[in-house]
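Let me begin by handing over the structure; questions about it come next.
For this view, one protein chain was removed and the others were kept in their places.
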Amino acid sequence: MDTNGKTPILHVQDLKTYYFKEHELIRCVDGISFEVMPGGRMGIAGESGSGKTQTVLSIMGLNESTPGMISGEIHINGNRITDGLQNLSRVEERDGHIFVTKDVAAWQRIYERNIKPHRGKTLSMVFQEPRSSLSPYFTIREQLEETLSSLLNGSRLNGGFEQLVMPLFERLKFRNSKQILSAYPHQLSGGESQRIMLALALLGEPQLLIADEPTTQLDALTQFHVVNLFDSILREKQLSLLFISHNLALVAHLVDTVCIMYRGRIVEKGPAKALITSGSGSAHPYTRELLNVFNGGRGQNRNGGYISNAGASSKGCRYQHRCDLKRRLDPGLGRRCENESPSLDKISKDHWVACWHKER
Amino acid sequence: MPRKNRWTIYHTQREVSFNHWFRQNGTKEMVAALAVLLLLLLGNILVALNKDALQNKDTRNQPPTNIFLQWLLMKPSLEIVEVTQGEVSGIDFYGTPGASLLYPKAAQETRPRPRRRPSFTAVAGKGYTFNAVLKDFPDVRYALVRAPEGMGVSPTGQLSWTPKAEQAGIYKISLDVLPFAGTGHRLSWEVSVSEKPHALGTDQSGRDILACLILGTQWTLLPGLIAVLISIPLSLLFGGMAGYYGGMIETFLSHGITLFSAMPSLVLIFLTGAIFNFNIYAMMAVLGVVLFPRNALQIKNKVLSLKENQFIEAARELGMSDRRILLKDILWHNARTPVLSFCFQIMAFAILIEVTLSYLNLGIKEPDVSWGKMIFDHRSMIQEQKLWPLFFPAVTIFLSVAAFYLLADGLNKRNKIRGV
Partner (left out) sequence: MKKIASHIFTTVLLFLACGVLISLLLSLVPDYERYELSTWRRFLENLGTFLTFRYGDAVVEQYPIFDILCARGVKTALLIAGALILTLGISIPLGIHAARHKEHKRARFIDGLIYGLSSVPILVWATLLLIFFQRTMDVFLHWQLLSNYPLGWRLMIYLLPMICLALGDGMLADMTRHIRDEAVKLLEQDFVRSLRARNVLVMPHLCRGLIPTVMAVIAGKIAYLFGGAIVVEYIFGWQGLGFALYGAVSRPGSKDYPLILAATMLFVAAALLINLLSSLSAIWADPRLRKD
C-alpha cells in the first residue's frame, strides 16, 4: 500500500459490483484493484459496458443497490471506507446457480456514513452528461451557493460568495460571467455546462478529481478546450486525477498510468505514453485491438465489438471469444485460455498484463 | 449494538412454478379481485333465477343469529331494572352498581352451551331453553313477570319455549329476582321470533338482509357496463384523433377535455337526472360521458408517444391509409392495455355513483333494492343502535369497489403502466 512511503489518496482493492437483471447475473466490476497517488493521474479506459463508470460510482456510493457493490477494500488517504462491511454480504454457488446475500439497508447506511466526509471534499466527481447533471430548477448562481453552503457547514473558512467562487469562475474562462450566473442549465451550451460542473466539483478544494467521460458528449473543438482547461487547473492546484474515457488518445494526453478494462476486469495496467502512443508497448491483445481501431486500422476481428454476458460462470479468460491472438495460436496453447482465467502479472516495472501469452 | 440483519437474496434461479406465476407483479391483486367479481356474478345469476323468492318478508328488524355479530352490531337489549317504590330507573347492562354483570345462559334444543350473552333470535318451530344465572348469586329465585305465550319458567330461572309459527315478532321477557326484597331487581330482554332463520338478520321492512345483498348485486355490474360502453368508444375516438392528427383538432379536443373535467361530475349527473326523472340507466350513460375526458387524455398521450416510433413511417410507406394505421396498429396493438384497466375503474366509479345517488334518495326507488338504498333507508338506525342493516351493505360496497380498483391496479402493475 505505501509504496515510496506516501499514502495513496485512493486505494481500491478487489472491488466487486454485481447486478441481477431478470435472474441474469451481470458482473459489472469483478475484482478491480488500483491506486492513485497524490499528484498522480490515473486513467481507466475500455469500451462501453466494461464497467468503468460502475467502478467510480461504487467508490462514491452512488450506484443502485440491487445488489450493487458486494465486496472490496477502499482506502481514502489511509482511511478505511469499507470498515464494518465485512459480514454484510456473501456470494455462494449452488447447483450452478449463484446466490448473493446482502443486507442492503445496513450496507447503505454504513457506507454512506463512511464516505460522506470525503464526498465533495476529498474526492469530487464530474459526470458524463453535463447538461442533465445540473438541476434544471435553479439558476447557476443558486446552485453554486447551495454547494457552497453545504460545504461551509463542515466548518471551513468563512467568506462570501464573491470571494470564494468568483476567482474560480474567472479561472474557468467564461465569456460573460454575469449572464451565465443568472441563467438556467438548459440555456447553456455543453462546454459551458461542463465547466460549471468543474467549478462545482472544485469548490470543496478536493484532492482527487474523478472525471467520468467528461468530454464524450461534446464536439471536437469544445473537447479540446475543456481538456486543456482540465490540464491547466490540475497542474495549478496540484490535484490528482482519475480519468475515465473510451478515447485512448485523450487518456494518453492527460494521464500517467492507464488501466485497460474489459468486462469488469483490468486486463492491462501501465504507463500511458508507453502503452498507447508507442504501439509496441502494449502487451494485451485487447489493448492492441483498441489501438488498432483508433489508429485507423480496419479491425480484422471477426466478432468485433460484441460484449456478451453469456453464461454467468464461464471458465477461462473473458476475452477469449474475441481474442485475435487465441485465434492464431495452436489449439493446445489455446486450451489454457479456455480453462484458466489469467491474473494480472507484472512484466516490468509499472506494467501488468493479464494474459497467458503475453510474450507474443 | 448489533442490529438484526435483514437479508435480501439475489439469485439466478428462475422459478418456473405456480409460486413464480403467483409472485409476478400484480397477480395477487387480480386473483383476489376476480374472486369477488365471481361472487357478484353469482349474485346476479341468482337474482335472475328467482327474484321473487328473495323478496319475502318476515319479522322486521331481527338481528343476526350469530352471537359475535350481535355483540358487534347492536346494543344488547338486556337490562336490569331496579324497581324502587314505583320509580323505575334503568341501569344499563354495563356498569351496574351493586350486583355484578349478569350472564343468562341460553341454550338451544337439548345441548346446553354456555354463552356470555343471550341470543336474541329464535326460529319458529325449534325448542329453546334459556337459563338466567346471576354471576355471584347462584341460588336465587325467579318469578316470571312478562313472557310470550307458551313460555314456561321454573323457579331456578330456566325458561323453555317452542315458538309457534304464528308467534313471529318481537317479545319482551321480564323476570323478577326475588331475594332482593324491597328493591326488586328485574331482568328483562327482548327476543325476536321469525319464521325462517335469517343469518344476517332482517331490515326494517322485514326482508332478509342476505337476500337484499344478493338483490343489490344487480346494480353493480349492469350500470357499470353501460357507463363503460359509452365511455370507452368516446375516449378512444377523441384521444386517438387528438393524438394522431394534432394541430387544430388536438387543441379543440383537449379544450373539450378540460371543459368536461372542470364541471363537477355529481352536479352534471343531478341535472341529467332531473331531466330524465332519475332513471338509473340514463344517469349511468351520463356518467360515461363525464368520465371520458381523463381516459381520453391518457390515450392521447399514448398515441402521441407511439407516433414518434418508426413503424408508423414504415406503415405509411407501405401505403396504408391513416385510418387503418390508427385503428389497427396504434389502438388495437398498443393502446389496448390501459383501456382494460380504464374499464374497471369506470365500473368501480359507477358503483360509487349509484350508491351515492341512492343515499341521497335520487337513485333506485322502491320496490327495487340496492345497497345504497339500504343505507339510505336505515340511516336513522344509528341512533337506535341497530347497526346490522348498515354494516353489511357497507362491507359489500367496499369489497366490490375495492375489487374493481384492485383489478385495474393489478393490470397496471402487470403491464408496468405508471401513473394512472
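Order of writing sets the chain letters: A and B. Residues in each chain are counted from 1.
Basically, a contact is a pair of C-beta atoms (placed from the backbone, for glycine too) under 8 Å apart; a residue touches a chain by one contact, two chains touch by 3 or more.
Nothing here was measured: the structure is a model prediction, and the numbers come from that model.
J.: Indicate each shown chain that the hidden chain touches within the full complex.
T.: Among the chains that are shown, those touched by the missing chain are A, B.
J.: Sort through A:58, A:124 or A:215 and give me the one touching the missing partner chain.
T.: Considering all chains, including the one not shown, the answer is A:124.
J.: Given the contact definition stated above, which residue among A:15, A:42 or A:134 touches the chain not shown here?
T.: The missing chain is touched by A:134.
J.: Looking at the whole complex, which of B:69, B:200, B:390 or B:411 touches the chain that is not displayed?
T.: The one listed residue touching the chain not shown is B:390.
J.: Any idea which of A:186, A:237 or A:315 touches the chain not displayed?
T.: With A:186, A:237 or A:315 as choices, the missing chain is touched by A:186.
J.: For subunit B, enumerate the residues touching the unshown chain of the complex.
T.: These residues of subunit B touch the chain that is not shown: 8, 255, 258-259, 261-268, 270-275, 277, 294, 348, 352, 355-356, 359-362, 372, 375, 379, 382-383, 385, 387, 390-391, 394, 397-398, 401-402, 405-406, 409, 418-419.
J.: Considering the whole complex, not just the chains shown, which residues of subunit A touch the missing one?
T.: 57, 60, 62, 65-66, 104-105, 116, 119-120, 124-125, 127, 129, 132-138, 146-147, 150-151, 184, 186, 197, 200-201, 204
Keep in mind that, in the parts below, only the chains that are shown with their structure count from here on.
J.: Centre to centre, by mean C-alpha position, how many angstrom separate subunit A and subunit B?
T.: The separation of the two C-alpha centroids amounts to 60 Å.
J.: Going by the contact rule at the top, pick out the subunit B residues touching subunit A in the complex.
T.: 3, 5-14
J.: State the interface residues of subunit A toward subunit B in the complex, per the touch definition above.
T.: Checking each residue of subunit A against subunit B gives 18, 20, 23-25, 66-67, 88, 97-106, 312.
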